[in-house]
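The following block contains the structure, expressed as structure tokens.
For this depiction, one protein chain was excluded, whereas all remaining protein chains were kept in their positions.
A, B and C are the chain letters, set down in written order, and residue numbers restart from 1 in every chain.
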Amino acid sequence: MAIQLGANQYGKAENRVVRIVRDTPVHEIKDLNVSTSLRGDFADAHTHGDQAAVLPTDTQKNTAFAYAKLHGVDSVEDYALALGRRLLDAARAAHEAEIRVEEYAWDRLGPHSFVRRGGAVRTCTVTVTRGGARVESGVGELTVLNSTDSEFKGFLKDEFTTLAETDDRILATSLVATWRHASAERQDWNASYDKALDTILTTFAGTYSRALQETLYAMGRAVLEGDDGLTDIHFRAPNKHHFLVDFSGFRVDGLTNDGEVFHAADRPYGLIEATVVRTPEVSREQLLACLAVPR
Amino acid sequence: MAIQLGANQYGKAENRVVRIVRDTPVHEIKDLNVSTSLRGDFADAHTHGDQAAVLPTDTQKNTAFAYAKLHGVDSVEDYALALGRRLLDAARAAHEAEIRVEEYAWDRLGPHSFVRRGGAVRTCTVTVTRGGARVESGVGELTVLNSTDSEFKGFLKDEFTTLAETDDRILATSLVATWRHASAERQDWNASYDKALDTILTTFAGTYSRALQETLYAMGRAVLEGDDGLTDIHFRAPNKHHFLVDFSGFRVDGLTNDGEVFHAADRPYGLIEATVVRTPEVSREQLLACLAVPR
Amino acid sequence: MAIQLGANQYGKAENRVVRIVRDTPVHEIKDLNVSTSLRGDFADAHTHGDQAAVLPTDTQKNTAFAYAKLHGVDSVEDYALALGRRLLDAARAAHEAEIRVEEYAWDRLGPHSFVRRGGAVRTCTVTVTRGGARVESGVGELTVLNSTDSEFKGFLKDEFTTLAETDDRILATSLVATWRHASAERQDWNASYDKALDTILTTFAGTYSRALQETLYAMGRAVLEGDDGLTDIHFRAPNKHHFLVDFSGFRVDGLTNDGEVFHAADRPYGLIEATVVRTPEVSREQLLACLAVPR
Partner (left out) sequence: MAIQLGANQYGKAENRVVRIVRDTPVHEIKDLNVSTSLRGDFADAHTHGDQAAVLPTDTQKNTAFAYAKLHGVDSVEDYALALGRRLLDAARAAHEAEIRVEEYAWDRLGPHSFVRRGGAVRTCTVTVTRGGARVESGVGELTVLNSTDSEFKGFLKDEFTTLAETDDRILATSLVATWRHASAERQDWNASYDKALDTILTTFAGTYSRALQETLYAMGRAVLEGDDGLTDIHFRAPNKHHFLVDFSGFRVDGLTNDGEVFHAADRPYGLIEATVVRTPEVSREQLLACLAVPR
């Protein structure tokens, strides 16, 4: 029962790559946060301090910047695939390269002037192996709110339950959604992203919600139904609680609160996670087993 | 030479007030972060623990929420003035009440559905005294970038200077701008804000910059010229450095970088602050004296 | 090929539970951040909005606070096990409950006075199932630095490599380490934690490092060798780069930099992750398969 090296990976995280396209007087900007990881046979670096197989994280950083020029950034997925393939070529000991990208959106002010949009961040995680590639796209920091058409009642109660049932509340969440593509060969990454984001927003606005879970599932179904090229979608949704302020203790005549004034709380928050899948390629048992794997 | 109490103030910071207007099926949302402070004769609380004159910060919080209903939030300035006047009425020992508000913008998705916009945060600081009120409006987290038409050269050099002069660089900053109104009586707070913000963005985009200082001054002039009701404007502008990535060490033929690939750095950052004033009502000596005041 | 619900979980995140033990005039404090999650058969909540099986996250929060009194917090592991068992009892549809705890340390100033220590945060993740429980302990925000005895050379080079080899550098990282216990029955959680933490620090200080990977592996081996009750340990180690400042461009006689002045950089950073295992109970293939599971 020897002690030995288990799962490991290494790379350069959070390279802040900004690419300006200035082929014409009307510039374009791509503003990225790029993280790279290599996994493979790097045991000697751990056990003997031997770096012969190790492509330095500094070189990975250099390559991330260089590929913003050499390959360009038509879409984050496209760029990440190219970068991942390059790193796998350069590091022979690696079995796979994982590239994570966040893209920050800017709005145009002029031919070479921009204002950062804020709000949702576009993301992708691309995993390139010796045999192919997997692509996951997504969005983060997508904060949405319905000011009515949300209830929460009929729930299980025990002796610690004090929550009142409600027919009308604010439903708000800051979504992290990620969806996986059946193939790394698709060419329409930007159109695919735009459609998924639009479907999420439209479904959120149009769904009467009996729980955040129901809203997540509805959004997931709609995204998968709208794009055959997707295999599944995962949501991480903090329930950003908006508590109705209780004016009953105030000695002010006529001061009522019929769903009008709320306290937006920070912590704690409900945290709902759900996956909607087209083909259940991974069994529940596999999933639970994975939870026991050191991450 | 006795030891005694000096300047002091107290209040409730960061009340996260969300106001829904639901008089019609098409709801409106106001999403605020409200901080209150009282200044005045509260020495007994410090020196003898006597709270008789102290309106609790919990009550200030309650009032901030109640006034979102009782007075409403047509503009943050208008709401803050009403709240400040109320607190001054309620706390007889107070000489002035300061109300700070941040407003987070949301975009409409449907009649009662919204997505948080991100980007710029609207701000105001209102100070209500027994004799009147002062209003400062502003914007924060306004991140703007010009991808050309910015230079930096001809600067002072000493033996520690290594910076190269440049004719073409990225100019980017995350602006905090605040401007003061000549009167607290104006009624067009929202229009005034929209115009100031638009002037800042338009001037940023349209100004060739020989230094961030020059851009700030141009923006300040334009805002004051565009609104006679303003007395001055202050900018706090971190120079968000975008360093041109040096590809010269790479052994890759033809890999050049003519203003196309940048590393967006975090720290350190240049930090430029400038005020543009219509009437120099405060002398430079007064300003410098104030820097010595404990804040 | 129907669309259906996949993996899901829900709970209350970041309950800030503070427990004072005041049985004697010398008080004790436990300062916790507690997150709960339930996994199981909650499909109806997602697909039909039916909450009958759903123990509200608000109730989970209430239980977390109540158990700080009913069960107490001798150790975070012990408390989390009790809380997890309770939630599993209360929610019949749940198959497992996961409890995550962060503990913030305080130093004593007096019998009922404390100052927050800062630095390392103790953590645990306890998973209670119908058949047993798994316990993972850990530490986060453990920032350590060696000012010499660290080199990095002999690494793989390609055409994008510009990094110079070095015989002497600063090695610094902000460790997140988690280790798993073979049994949930052990009683010495606090002693086990203290020993693991001490082993990590001692090994870090005593190891000549040819790469951060080597240091991680050495620390992992030492922890497992020192406690037979542990099955494996995982490290997440951002390489907090300290770049030697180049004084060669300064026109100052005699200004040298022999490992004395460094710029502590923020981003990007190397990110090294490694697991050291006693019994390789999970195969590499399983691990890689898990990486494809939506998380």
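Simple rule for what comes next: a contact is a pair of C-beta atoms (placed from the backbone, for glycine too) under 8 Å apart; a residue touches a chain by one contact, two chains touch by 3 or more.
Just so you know, these numbers come straight off a predicted model, no measurement behind them.
Q: For the chain that was dropped from the view, give me its touching partners among the shown chains.
A: Across the whole assembly, the hidden chain touches A, B, C.
Q: Would you indicate which residue among B:31, B:103 or B:232 is in contact with the undisplayed chain?
A: Among B:31, B:103 or B:232, only B:232 touches the chain that is not shown.
Q: Would you indicate which residue among C:93, C:182 or C:261 is in contact with the undisplayed chain?
A: From the options C:93, C:182 or C:261, the contact with the absent chain belongs to C:261.
Q: Among C:62, C:161 or C:231, which one is in touch with the chain left out?
A: C:62
Q: Tell me which of C:148, C:166, C:187 or C:279 is the one touching the absent chain.
A: The one listed residue touching the chain not shown is C:148.
Q: Determine and list the chain A residues touching the chain excluded from the picture.
A: Chain A touches the chain not shown through residues 159-160, 162, 249-252, 266-267.
Q: Across the whole complex, list the residues on chain C that are touched by the chain not included here.
A: Residues of chain C in touch with the missing chain: 15-22, 27, 29, 31, 62, 65-66, 68-70, 106, 109-110, 112-120, 141-149, 170, 201-202, 204-206, 242, 245, 247, 250, 252, 255-266.
Q: Pick out the residues on chain B that sit against the missing chain.
A: 1-16, 35, 37, 39, 42, 45-59, 61-63, 66, 90-91, 96, 98, 127, 134, 152-158, 160-163, 178, 180, 209-211, 213-214, 216-217, 220-221, 224-225, 232-234, 238-239, 267-280, 282, 284, 286-295
Criterion: only the chains that are shown with their structure count from here on.
Q: Roughly how big is the turn, in degrees to the nearest 5, that lines up chain A with chain B by CA atoms?
A: Chain A sits rotated relative to chain B by 180 degrees.
Q: For the homomeric pair chain A and chain C, should the interface be classed as same or different, according to whether the shared residue numbers exceed half of all numbers used?
A: Over half shared, hence same.
Q: Would you mind checking which chain's C-alpha centre is most distant from the centre of chain C?
A: The most remote chain is B.
Q: What is the distance in Å between the mean C-alpha positions of chain B and chain C?
A: Measuring from centre to centre gives 37 Å for this pair.
Q: Which integer distance in Å separates the CA centroid of chain A from that of chain B?
A: 31
Q: Where does chain C touch two or more other chains at once, residue-wise?
A: Only 160, 162, 267 qualify.
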